[in-house]
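Read the structure below first, then the notes.
The complex is shown incomplete by one protein chain, all other protein chains being positioned as in the whole.
Moving on to subunit A:
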Amino acid sequence: MERNNQDYKAAFGDIPGTLVFTAERARKGYWLNQFCMSLMKPENRKRWLANEQDYLRDWKITAEQKAALLARDYNQLLALGGNIYYLAKVFSTDGLSFVQAVSTMTGMTVEDYQAMMAAGGRSPDGVRSIKEGK
């Protein structure tokens, strides 16, 4: 089967409020994500929590990525090449659950987000495609 790889990737940009972890993003976020991996060790978590700025000095992370990390701005971290399973190491170290951390990306309070989930979650209606508005 002939496959159009350009179309395959271009379609990813048409999903509202979603950043697919493409090769481009993986390259951009390489050291950011590798920094996150370092937090799988308890001694590193301790060092990170004791002095975040100091800990980040050892990593080849851009100033923009560092600022987003310190601010725990997860939407910005995704835009700068972070991936949610890597970033999970940061929010787990903060003692946050997936629901608590994920809700911060939606503009909702954690209570409102939890209520939405309990009521069946976010409907896909209207957020399938930017182009088609459906």
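Note that a contact is a pair of C-beta atoms (placed from the backbone, for glycine too) under 8 Å apart; a residue touches a chain by one contact, two chains touch by 3 or more; residues count from 1.
Operating definition for what follows: contacts and distances are computed from a predicted model.
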"NADH-quinone oxidoreductase subunit K", "Cytochrome d ubiquinol oxidase subunit II", "ABC transporter permease" or "Protocatechuate 4,5-dioxygenase, beta chain" - which is the UniProt name of the missing chain:
"Protocatechuate 4,5-dioxygenase, beta chain"
Logged for subunit A, residues touching the omitted partner chain are 8, 11-12, 15-23, 26, 29-30, 33-34, 36-37, 39-42, 45, 74-75, 78, 83-86, 88-90, 92-93, 97-99, 102-103, 105-107, 113, 116-118, 120-124, 127-129
